[in-house]
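The excerpt is restricted to a subset of chains, each kept in its original location.
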Amino acid sequence: MLIVMKPGASASDIERVLEVIETLGFRGHTLPGENRTAIGVTGNQGSIDPAHFENLSGVADAIRVTKPYKLISKDLRPEKSVIKVGTGTIGGDELAIIAGPCAIESREQLFATAEVISKSGAKFFRGGAYKPRTSPYAFQGLGEDGVKMLADVREQYGLNIVTEAMDERGVDAVEKYGDCIQIGARNMQNFSLLKYVGKTRKPVLLKRGLSATLDELLLAAEYIMAEGNYDVILCERGIRTFASHARNTMDLSVIPAVHRMTHLPIIVDPSHGTGHNYMVTPLARAGVAVGADGLIIEVHPNPEEALCDGAQALTPGQYSELVRQVTVIREAVAEEKTIAAA
Amino acid sequence: MLIVMKPGASASDIERVLEVIETLGFRGHTLPGENRTAIGVTGNQGSIDPAHFENLSGVADAIRVTKPYKLISKDLRPEKSVIKVGTGTIGGDELAIIAGPCAIESREQLFATAEVISKSGAKFFRGGAYKPRTSPYAFQGLGEDGVKMLADVREQYGLNIVTEAMDERGVDAVEKYGDCIQIGARNMQNFSLLKYVGKTRKPVLLKRGLSATLDELLLAAEYIMAEGNYDVILCERGIRTFASHARNTMDLSVIPAVHRMTHLPIIVDPSHGTGHNYMVTPLARAGVAVGADGLIIEVHPNPEEALCDGAQALTPGQYSELVRQVTVIREAVAEEKTIAAA
Amino acid sequence: MLIVMKPGASASDIERVLEVIETLGFRGHTLPGENRTAIGVTGNQGSIDPAHFENLSGVADAIRVTKPYKLISKDLRPEKSVIKVGTGTIGGDELAIIAGPCAIESREQLFATAEVISKSGAKFFRGGAYKPRTSPYAFQGLGEDGVKMLADVREQYGLNIVTEAMDERGVDAVEKYGDCIQIGARNMQNFSLLKYVGKTRKPVLLKRGLSATLDELLLAAEYIMAEGNYDVILCERGIRTFASHARNTMDLSVIPAVHRMTHLPIIVDPSHGTGHNYMVTPLARAGVAVGADGLIIEVHPNPEEALCDGAQALTPGQYSELVRQVTVIREAVAEEKTIAAA
């Protein structure tokens, strides 16, 4: 914490600030400047609330210096985390591809899609049983019945199951039948739910909220980890901006930022991130090129009949072509790393 | 729904679109234009998913025309809703003021604040027992003990209690001890929680999410109402933008928009909406001037010692002055309405 | 400037930073902390570019402390500036109202509107002769002919003329025939134009850019003032956000922020700020209530026939009612100030 005093701050204003710092159990360091005095605070373990200082007489600004997270940080764990999800891993050398329909509509549709995904070589299967829909009148998913169908998909195809839970009942079902619990963008700051999944022993796929800063995303992960579940995979799925040519704006610069600050893996979701079929493959390529650890992709045997988000789902043919393209890019990126490190 | 065909769309493309419309049980109306054909869809009761059309051959765009909500709409109920909250009302002629500390810290702090609020003439008291905090290491509130203290405040001062719930347990406690269940901005699209409060019989204060559009806010209210609880009060508390001089950007144009589209009342929260003590009173004045049905204001007997959001809390003296100012403005606005209508 | 070192920064990393600080002519102050060292920089007159430090080995962050502006600052001039515009003033006790059509379409339309404005008691008349239009195919304004018509309005009605210039030729015309040169939102960072108007001797109405931070707005004013023209009036006209119920999002919290940091007056533009007729009056009331020094309002004798932005223009009747309402609010706010100061 750095406290910047106003140009006209009095000696007693400065004294008062130093007193408050001491009361909080920290040390204050006065730095007299040309025009104004600044006071550095040391001795704090975590972040200090600027509110303690902002309204004191003579204070111009209180600036945070220490970052407020611990468990996600590379300071704590310098090597990258490789998260085990069922029989696969996310965060290691191999690109993780999670694919499947937006919503589970029927056993038929689910198995038809799983057949395609399985042949593509992907190790992870997605499919929504509990669907967060903006309107209460939209299709809300098949619920626990859907989750059980996903378990049957795993049985038959050996695919590891990633699916969303929206509340405690859902978490219990996914923990029982699935391999990875997805927390959706709208629940990224549903702190009660984060604590609840933090107590499970299944890995968590945490999607970035529509207007979440990087700090907020990392602190949401920290909520889960603080309860003892360290297996968190982050996901960039587009943020909300003024731009309207895509449903959301994919913020790919968050990938190198996450890799710099934390040991956690991060994947990208170009289906929700763009909302348009024709953008999914180019943005998937971009996500792999920027260094993401994986992709999550919507595939539907017949997108125009999909009950949910059909416009963005790839056909099986488009999906196979996407896998071919990103595999080439991933190899190019990996090769670059080897050469660059040499 | 209006479907716009590409300039080069063939007759069979148009046929296929008309077929899909018919399959869905609606009627299609072809409008040949100078450069391109458009197809209007009628016969639908609610909104149609554009996904059914966007990927069909020859389709340039599918534009929604019907709005996807019912219960919140003035079409359904032209007169404004006046919501009963304990012994008071929100949405009627009187300006509703909800005041109190951000978080309940102790019995002492709570009653000291309630004493001030009570004398100011406000009818509603706020105080957080369950606190949604960005960091897991920040003070998380006193929980059910806090809610019980609020019930004691009502007992002693006759103030009606408005307090936030973050999950089902919290909703149960607030339903039991409080008068109005607040759903915070971060839970505005926690659809499971919305359905749960929709089943209670206490009024709900629904805060707009940080990046929620007006449609999304109204549909969140629709979620609650669709479960049978029609007592929903909306709240504008600032949205997330690039601007950094305030913690959030208060979007006051949403007030006339809400009043135009829905019968529900809407209040404003200039404390969270700005995050700065010196901005709270000016923005409270603006909120009342724009036509809001009430205010929710943070007051703390000693803001610089507050455990949460201290920087924005008003002192008792500042709060009393705010009440005096907004009362004058409210009278001016009411008088205007009378004259304008005459 | 405060430089925060990484936890593992070496003594020689710190030495190197201190060296660079010295090379730049400043002084460095080392503050060893629990986990990391911070280095304060003093002796600088203006802002230091963080770029000098961010890439040095061992540096985690370089945080600006000194604000980069001078002439707009209350440190330089504590009392508020009252700007003379023709025979009127902006920034003093009286609320300034600038009203008129978006674009000048014809002599007839112009004088019909001026008649109304003049009778309302407003002292300032607006009307666009040079129109910045998003499309090259939209009506671009009457140019210098329009500016001359405005001079005739002043002649006949004694109204002071505020009109936009988009380039040097336009500035010359407005300087010659008008009373105040408006720089539009899209030109707020057209630095060549800012310097050019800084050399004129007419007051400048500087509109905030659609995505301008407060700092950028103040520095744009600083550009004008640095050339010797101190008569700058700021204008909030809405910012660009994700919200779509209004054309822009009016950011009223910028008014108290501007009044806190600078001596310059600031007005609000609810016509462009909302883009909807029915929102203009409520937001005008809010702007006056929050403490703005004036309003700029679009009025058209027949809005539905307007060649530009007709949807938002008020009819003469609506405008007269607006003036009546904001006058009451202004008096209420002024009275409050008197009582509050007593």
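A, B and C are the chain letters, set down in written order, and residue numbers restart from 1 in every chain.
By definition in this document, a contact is a pair of C-beta atoms (placed from the backbone, for glycine too) under 8 Å apart; a residue touches a chain by one contact, two chains touch by 3 or more.
Computed from a predicted structure; not experimentally measured.
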Given 3 placed chains, full-complex copy number: 4
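To be clear about the criterion, only the chains that are shown with their structure count from here on.
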Chain separated most widely from subunit C, comparing mean CA positions: A
Copy-to-copy rotation for subunit A and subunit B - C-alpha atoms, rounded to a multiple of 5°: 180
Interface sides of subunit B and subunit C: same vs different residues, half threshold: same
Separation of mean Cα positions, subunit C and subunit A [Å, integer]: 38
Centroid distance [mean C-alpha coordinates] between subunit B and subunit A, Å: 26
Averaged-CA centre spacing for the pair subunit C and subunit B, given as whole angstrom: 30
Per-residue multi-chain contacts in subunit C, two or more chains: 241-242
Residue numbers on subunit A that touch subunit B, as the complex places them: 20, 46-47, 49-56, 68-69, 132-137, 166-168, 170, 186-187, 189-193, 195, 210-211, 215-216, 219, 222-223, 226, 240, 277, 303-306, 308-312
Sites on subunit C touched by subunit A in the complex: 2, 4, 7, 29, 31-35, 38, 40, 42-45, 61, 63, 65-66, 75, 240-242
Residues of subunit C touching subunit B in the complex: 211, 213-214, 239, 241-246, 249-257, 260, 273-274, 278-279, 282-283, 285-291, 321, 324-325, 328-329, 332-333, 335-336, 339-340
